[in-house]
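Following this message is one structure expressed as structure tokens.
Only a part of the assembly is drawn; its chains keep their places, and the rest are absent.
Order as written gives the chain letters A, B, C and D; numbering starts at 1 within each chain.
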Amino acid sequence: MANLGIDVLFKGTNFLRLLQGLWVSVEISLVSVAISIILGLLVGVLMTLNKLWLKAILKIYLEIVRIMPQMVLLFIVYFGTTRVFGWDITAEAAAIFVFSFWGVAEMGDLVRGSIKSIPKIQFESAYALGMDKKQTYFYIILPQTIRRLIPLSINLITRMIKTTSLVMMIGIVEVLKVAQQIIEANRKASPNAAFGVFAVVFLLYFIVCWPISRLAVYLEKRWA
Amino acid sequence: MDIDILKSYIPLYKDALFLTMKIGWQGILLSLILGLVGAAVLHFKVPVLKVITGIYIEIFRNTPLLVQLFFIYFALPKVGVKITAETCGVLGLGMLGGAYMIETIRSGLESIPVIQTESALSLGMTKEQTFIHVILPQAISMSVPGLLANVIFLLKETSVFSTISLMDLMFTAKDLIGMYAKTIECLFLLVLFYLIMLLPVSILGAFVERRMRYGQFGD
Amino acid sequence: MSELLKVTHLQKKFGDNVVLKDINLSVKKGEVVVIIGPSGCGKSTFLRCLNGLEEIQDGVIVVDGLPVEAGKREITKLRQKIGMVFQSYELFPHKTVLENIILAPMKVQKRSKDEATKEALELLDKVGLVDKKDYYPRQLSGGQKQRVAIVRALLMHPEILLFDEVTAALDPEMVHEVLETMLALAKSGSTMLIVTHEMSFARAIADRILFLDKGEIVEESNDAKSFFIQPTTERARKFLKTFAYE
Amino acid sequence: GSSDNSAATLDAGTTDSSKETGSAAGFRTLDEIKESGTINIGVFSDKSPFGYVDENGEYAGYDVYFAERIGKDLGVEINYVSTEAANRIEYLQTGKVDIILANFTVTEERAQEVDFALPYMNVALGVVSPSDAVVESLDDIGADDQVIVISGTTAETYLTKNYPDIKLQKYDAYAEAKTAFENGNGVAWANDNTEVIAFSIENEGYTVGIPSLGDNDTIAPAVTKGNETLLTWLNDEITSLGDEQFFHADYEATLLDTYGADYEDTLVVEGGKVQ
């Protein structure tokens, strides 16, 4: 087992491609998280309103996201929209849609939790100062909510990056797919390439996710 | 959708469901044990072990389960440790879950006011008695919603078991699509069986969360 | 018109639970009214009704000629006439002392930042906190926080100030500094409604004492000193006894 | 009685609607493809030596060699789409690719979903096992022994249908299946004979005990069901390429390294005619 196949990575543009694949994962995650935060704020606020039908709809939405495997969602969005509506959306768009669909629900729930955890007295003292509902949410409640949320949403980024390997199902070539391509293209020359390449992939994931989750811990402590 | 096809596939999905549940719940049990032990280690700041636990958490939380399984299943035999796919699935899921469970239980522990520990100590209880009778039960009930969220997350993560030849729900679906090309039927059953597996847990989670909120605020 | 606040036949229920029954009260400009009574008798609820934080089931509340109706658009106008300070935790934790104070004047009353800041600093100076203007609430002691909350209410130039047990969560020395601030306000002629459990403070500051029990005004006295020595009702006597030992 | 009826109705309903979408947005005709200047071809990107991405990021392999020629003869650019075994049909049915050239074995079930053109390669099954315990007949396999297969391959379908008692150990990807086989997780590995032969050539200590199993299958390009114009063009193309022995050239360029010259005639189907 002397040759673990790391050398394979230095053939041609292999390593560069691996990094490009990683960037695809990170990019999809970042865009999705950005969308998730913005829409999640809105959904979260909606979740706290006392409208029964709205609550029911959002609850169902949340349950769907929790229970449906992301791969099924990817299939449905990427192929289903074409079948049913005849839309031909790109795989990247489908992936971002599905990840955002997931993220918005999760963020929404986090936002709801954070808003609920803000003492009622914060609303009331804003009202007592003559602010209306909109001003109260905008200047008082949301800024506090966001601070609690940022560490949590950072964790969502790492979870998304780790889940992006599913997008290969709709033809997107991300880091794990590139890894498989490299392993297969070099199977003859270095049969053990799987180990080296996967070790590097393991490391790459760690290098990307670890600082992000440390940042979350740091912010959580700072804003606690 | 073709009902006959659905009917003929259902037994396959049922087998997959049983396998997924079997491995899933064993893995979850393991993760809970790891979670308790790890959280206790961090809580008591046990020298050495504390550092090991920290490293363990960082590694398992920041890499995908797929890659973790790959190492346990394919790399360990190369150094002479051979385990069956099922054991590997349980181990992999348990190790990943453990890292999440530790964090959840630990934050439950941290949310218990120091005064609880101190009043138990002033009643003459030892550190261990305090932990077991006073702190842990409270921490667990504080963490229940988080623990259930972890359970759902872990049951869903079983979808990567296909890598190590375990015929879980996801793999069954992909496999049947590959062989017989009945995409719609296969995905429909996949969603249905995930519902069967996860909906009860999810409902339980919502229920427990509501009960806890009542608990905190009085009646 | 020297009558600032007029409450007639006020009734407030939570579900079937009648919390305030037929309350009548009229407060003149410059008056300091102290409301005391056992826990749960409805003191906080009463103050909250006054600035429309609670809907009322019956009766009329009129502040400076305008009726208080919770939920209506105009309520935000009305609330600018009423300053309110709560028991605690009400400063906005994500804003500095100064930002806390000038936020509402700027956003609600559309005053310029410079002008609001100038007045805020003057008021902060009066309560001895001008050097803390850039601190965050968590960096302040409880007593300092409450004084900032008072300044925040004052900057809106309210007609009436409502104080709900503003010292209940404070350490004794801090109680003192907050109550001193309130005494100063009373001397300067502010109209105030104060709920408190500090009997000696109530005695010192009150023009009028209301004793509330089970949602009713059981005793009303324009002579705080004699009320504390010799209340006329049995219920008030029993209540006051809980503050003495031996 | 009644359940049969309802199934039949449902079935009819599906066929109708799929026909509708098929003609509306389901596929692009030959002219539409030419007009657009690009053709979308679904290939494997991790199945060397048939369809893979080389160390410079370029698609290569037996299937890709053919795809390149198609592009050239049509006079259009090629847009490669990386597919998985499980989504090849979906890509065609939604018209997201025009042709699948991903080592697609012709089967009855698949033929109901997509239209296959003429074949361009033979495939049969083979079984490889460790030399010290060679499996020479599938009847030798014990009740507790497991045979490794790859999900979605014809080997899987064949064994499931004809040897339902044999326990299969299924993997998603080649690399994983082979590693598991090397680790001794199964008594044998059943796959396309091309693959198992190559494996025994490259790895010492393994013997192909069963070189050919079951029917001979073929591999062919597939298009969306009903895409007559493209199908006809492909069939004509394959037939005429036979004149210049194109697929032999393809073999020599892409498969020779792996299989050597001995298998050239067994594997290659020239001019769409199976010998």
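Operating definition for what follows: a contact is a pair of C-beta atoms (placed from the backbone, for glycine too) under 8 Å apart; a residue touches a chain by one contact, two chains touch by 3 or more.
Just so you know, these numbers come straight off a predicted model, no measurement behind them.
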- Formula for the whole complex, using the labels of the chains displayed: A x1, B x1, C x2, D x1
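Assume only the chains that are shown with their structure count from here on.
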- What chains, if any, are shared contacts of chain B and chain D? A
- Could you tell me which pair, A-D or A-C, is linked by more C-beta pairs in contact? A-D
- Message: Can you work out the whole-Å distance between the CA centroids of chain C and chain D?
- Response: 81
- Centroid spacing, where centroids are CA-atom means, of chain B and chain C in whole angstrom: 52
- Sequence positions of chain B contacting 2 or more other chains: 70, 74, 78, 183
- So which stretches of chain A touch two or more other chains? 75, 79, 194
- Query: Classify the inter-chain contact topology: is it line, ring, star, complete, or other?
  - Reply: other
- Among all the chains shown, which pairs meet the touch rule set out at the top? A-B, A-C, A-D, B-D
- Item | chain D - residues contacting chain A, complex | 21, 24-25, 42, 45-48, 52-57, 60, 81-84, 86-87, 90-91, 93-96, 173-176, 178-179, 202-203, 257-258
- Item | chain B - residues contacting chain D, complex | 1-4, 70, 73-74, 77-78, 82, 85, 162-165, 167, 171, 174-175, 177-181, 183
- If you look only at chain D, which of its residues touch chain B in the complex? 3, 6-7, 10-11, 14, 85-87, 89-90, 93, 109-110, 112-114, 148, 151-153, 156-157, 160, 169-173, 176, 179-180, 183-185
